[in-house]
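So that we are looking at the same thing, I have put the structure below in C-alpha cells.
Here is chain A:
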Amino acid sequence: MADLEIRGVSVAYGALTVLEELNLTVPDEEFLVLLGPSGCGKSTLLNAIAGLQDISTGQVVIGGKNVTWAEPSARGIAMVFQSYALYPRMSVYRNLAYSLQVARLPRAEIEDRVHRAAEMLQITELLERKPAMLSGGQRQRVAIGRALVRDASVFLFDEPLSNLDAQLRVELRVEIKRLHRELKRTMIYVTHDQVEAMTLADKIAVLKGGEIQQLGTPDAIYDTPANLFVAGFVGAPAMNFLSGTVQSAGPDLVVDVRGTQLALPKYARTAAPVAGQKVVLGIRPERLNLDNRLVGADCRLTVDVDVQESLGSEKVIWARYQGQQIAIKTPVDAPAVTDGAPLELNFSSANVSLFDADTETRL
Partner candidate 1 sequence: MNKWIARLALAPAAIVAFGVFIGCLAYTLALSFTSSRMLPRFEWVGFEQYEKLFASSRWQVSVENLFLFGTVYIVACLLLGYVLAVLIDQKVRGETLLRTIYLSPHALSLVVTGLVWSWFLNPQFGLQAFVQELGFENFRFAWLSDPKMAIHAVTLTAVWRGTGIVMILMLAGLRGVDAEMIKSLRVDGVPKWRIYTQVIPPILTPMILTSLVLLAAGVINSYDLVVALTRGGPGISTQVPALFVMEHFFARGDVGVATAGAAIMLLSLIVVAGPLILWRRIASRRQEAAQ
Partner candidate 2 sequence: EGERAEVIHIWTSEGESAAIREVVTRFEAAGGVWLDSAVAGGQNLGQTVFNRIAAGDPPTAYQGLGGRAYEDLLAEGLLNDVDATATADGWRDVLPGPLVDVITNDDGKIFLIPINVHGPNWIWYSKDVLEKAGVTEVPTTYDETFFAAVEKINDAGMVGFAVGGQSFQERFLMESVMLALGGRDYWNNVWQNRDEAAIRSATTTKVFETFRRLSTYRDDGAAGRSWPQNTNMLITGAAGFNVMGDWAKGEFTAAGQQAEVDYGCILPGDKPYFIVHADVMAVPSGRDKGRVEAQQLLAHVAMSAESQIEFNLRKGSLAARTDVDTSRYDACSLKGLASYSDPELVVPSVNMTMTPAAAGLWEDLVTEFFNDDSISIDTAVDRLADIVAGSD
C-alpha cells in the first residue's frame, strides 16, 4: 500500500559515518532484500527507516509522506528483529495484542486480528504459552505475528531467521514468501544469508561500507555482478577468480589467464575492455563442466584436482590452476575424478564475468 523512498540519508555514530548520502527507492509491494557483510550498515539503514535511529541528513518518505521526523509508531511500519525481542513475561496472546491494547482498539477487534494472525502463522495453540516455552521457530513466528497484527504498510525484517537452524530456516523462508504474496505489502528484509536473499527477493541491494554496490533482481546480481565485491560475496562456494590480461579487445574478445588464451565471443560487455588491460575473469563453480558433450561450452581450462567434497545432493571439487584455487560444483552423478590428477573443464563464455583488476568494476 505504500512505496518507500530514501533520499540522501546519512547516519553517523559520533565520528563514524555509517551511511552517507544513501538513495534508495522501493516501489509498492516490492520485496527488497538488503544483503551485505557484517557491519556494513544494514541494520542502521533499517533503523533509520523505522525512525529508531536519528539521521543527520536526508529524508525518509513512506507512501508519499515525509516521515523523517515522525515517531516510529506513526510511520505505518512493522518490524521483526533478529533476537525475536518478545516480551518475556507476557503470553503469546498478549505479545501479539499488546500494541493494539496500547492503541486502545476495541477488544473484539483485537481478538479478531490476533486470531487471524495466529492462524496464518499456525500458532493458534500456542497463544497461552510464555515465550520461554516456545522453540526457536515458534518464537520467530510470534515475532512475525506481532508485526502482522499491526496491519502496517511497510514491513521491515532485520535478519529474522539468522538465529534458527537450517531446517527451520528453509521452512520459515517459504512462509515469509507466502505472506508477502498474500499480504501484498512492501517488505524490506535484511540478511547476510545469500540463499535467503536469492529466494525471497524481488530486488536485492548489496551493501558494503554503507554504500549500495548493486541493486537488481536476484538473477542479475548472481549472473552479472556489478563488481568484484558483489561477485565474490554472492554464491557459495564463491565465484572463481582468475587474473588475466586482455589480449585482444576487438569484436572477438580474448583474455590470457596465465598462459591459457580464452576467447570470449559470447560475453556481454558492459564497458569496453582495452588490450593489455589487467582483468579478473570470474566463473561460477556450477558453470564449470566436466562433461565434454555440453552444448554451448566454448572455453576450456585444465586444472589439477585437490580434494573432493560430496554434499550428498552434489559434489564440490577443489582444484588449482596456476596456484589459484578453483571450485567446481557438479551433480552427484557426474563422472568420477581422481585426486591429484589433471582435469579438463569446459564452460560457456556467456557465463563468465570480467572485471577491471584496478577499479574492480564489471567490464
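Picked so that all candidates are chains of the complex that A comes from, given by their letters.
To be clear about the criterion, a contact is a pair of C-beta atoms (placed from the backbone, for glycine too) under 8 Å apart; a residue touches a chain by one contact, two chains touch by 3 or more; residues count from 1.
Because the structure is predicted, anything quoted here is derived from the model rather than measured.
A.B. asks: My understanding is that every option belongs to the complex but just one is in contact with chain A. Which one, out of 1 or 2?
C.D. replies: Candidate 1 is the one in contact with chain A.
A.B. asks: What residues of chain A sit close enough to touch candidate 1 in their complex?
C.D. replies: That would be residues 47, 50-52, 71-74, 77-79, 81-83, 85-90, 98-99, 102-103, 130, 132-133, 146, 150, 158 of chain A.
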